[in-house]
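If you scroll down you'll find the structure; I have some questions about it.
The excerpt is restricted to a subset of chains, each kept in its original location.
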Amino acid sequence: QSSVTLSGSLDIGVFKGYQGGTQVGGISRSMFAFSGVEDLGGGLSATFKLASRFKLQDGQIEDPKSYFGAESTVGLKGSFGHVRLGRAMTALWQNDWHFDPWYNYDGIASPAWYLWHGNSAADPNYSSDGVSFSRLNNGIYYEAPTIGGFTGYVSAGLQKQVDDKHRSLSVALRYAYDQLSLLAAMERTPEDKRVTFVAAKYAIGPWQVMAAYDHEKLPQGDKNRSYTLSGQYTVGSMSYKLGYGRQQDYKANFFGASAVHAFSKRTNVYLSVGNQGKNLWGRDSSKTAYGVGLAHSF
Amino acid sequence: QSSVTLSGSLDIGVFKGYQGGTQVGGISRSMFAFSGVEDLGGGLSATFKLASRFKLQDGQIEDPKSYFGAESTVGLKGSFGHVRLGRAMTALWQNDWHFDPWYNYDGIASPAWYLWHGNSAADPNYSSDGVSFSRLNNGIYYEAPTIGGFTGYVSAGLQKQVDDKHRSLSVALRYAYDQLSLLAAMERTPEDKRVTFVAAKYAIGPWQVMAAYDHEKLPQGDKNRSYTLSGQYTVGSMSYKLGYGRQQDYKANFFGASAVHAFSKRTNVYLSVGNQGKNLWGRDSSKTAYGVGLAHSF
């Protein structure tokens, strides 16, 4: 035995959502994870991560079919980079959330959550119950060593699921220099949907600004294009987040804003508000959602 | 990451139960929990608890629909008291078990288990498979600071489940002075059943005596009233428990007794015997059950 880390992040809120009605539940995510690293000497390590997503309001596993649905990998890390095998996020989804103030996970305020590659499930035939948007089963995940500020990522499905046309393939390239981060990523899904995604982030003092452009090409030739512009400002224990997104083909807008009070790095309460504009995902008229949440990580 | 506590309690026995036939399984409960507290400074803390109930005889989760079925909460604790959100026991059920020598959890000998508020599920529409007797989903739980020996508790459902008439509401007030404990609690269930419960406990040297009165008012005006009288005597590593209960409307009796040998505070073996009298929950004739069990907590 060696040291195993038991960690997690918990989120629960009370909100009036886009479907209407007062709800209790996660505005962001709840998960727990077992993970560890073994030093094998000579710069080599073995890694593992087993992570489970669940709903804090009722204690249910998010997808009962996949207990370690958030990640289930074992890997080797060395001068060659980091290779993992199992279930994890594709190269695109593993990287995009760094370019959204809500980490592409806030059901009320995040423009990323409502605008980025929303037709392109990473694993469309994941189960009879539904798709898995950002994660693959039976995959391989490679992160290259960082060279001159550049880091490359590749993920691939090694085995087709039933009904998959292709194996998933996803690549991403990140660049970091001082306060600037850039990302370019492409993914071909098992349904032959193609995502091209570029994003930038710049931090200056208490400010962060982010911009992203997402281009989905669907098999029949349809396109789904959107861009997002977001910012974050931190003063003392408070952070303020503001985001705007536009779906260009349907000319639909999304606005989101949050105020976050951090008790510590691990615990905060927040107020989120968002507005889905007319025509966003088929909406007849615009709709506002808002809620308060408590988040804690361990 | 911070320190996370992994704890649990395990119980398995061999018994002849009230349904007849020799069985292997829990006479009391088996569960494990992840929990933690983060000190936020200024007397404030963040808390979480994720607890799962399972059957030790076969390793199955007790209710497959709810993995963290025993508790799934995150909360804040300070001079104002302790507020939790998520899934947990209501104010009534969180407190009543202190007034039963078997902690309201022994399928053979506990009069509380068979007599207290047995028509009044805290969450009657919990799932298509069954009710949840003592716990709510989507709830808020408040424990007030103790003042002059008094501690108040309130719990409420924040979101109705399908088929719920009302949101659950439960209040409890406990008083502790020296060796005396008192409890008064009321709960209105989502089916509009009303429970009033009062109890007292007095400890003197190796003796503990407990009494409780339970009054259920059902929607059509029916009543279900019962009282229990119990005692416990401890000498060396042995404890002896004796309990009597009476359902007043059906004039039905219940008797229970246990002898417990403690190897340590965390590990014991016990012998339990109980008798359900005629008319208890529709019984034609009285029935005796008995068994031996091994309990361990970690």
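Order as written gives the chain letters A and B; numbering starts at 1 within each chain.
Quick note on the criterion: a contact is a pair of C-beta atoms (placed from the backbone, for glycine too) under 8 Å apart; a residue touches a chain by one contact, two chains touch by 3 or more.
This is a predicted model, so every value here is computed, not measured.
*Asks:* Copy number of the whole complex, given 2 identical chains are placed, is what?
*Replies:* 3
Throughout what follows, only the chains that are shown with their structure count from here on.
*Asks:* I'd like the Å distance between the centres of chain A and chain B, where a centre is the mean of that chain's Cα atoms.
*Replies:* Using C-alpha averages as centres, the distance is 40 Å.
*Asks:* Okay, in this complex, where on chain B does chain A touch?
*Replies:* Per the touch definition, chain B meets chain A at residues 1-2, 4, 6, 34, 36, 38, 40-41, 44, 46, 48, 50, 52, 64-76, 85-87, 137-139, 158-159.
*Asks:* In their shared complex, at which residues does chain A touch chain B?
*Replies:* Touching chain B from chain A are residues 5-8, 10-12, 14, 22-25, 32, 54-61, 64, 263-264, 266-267, 294, 296, 298.
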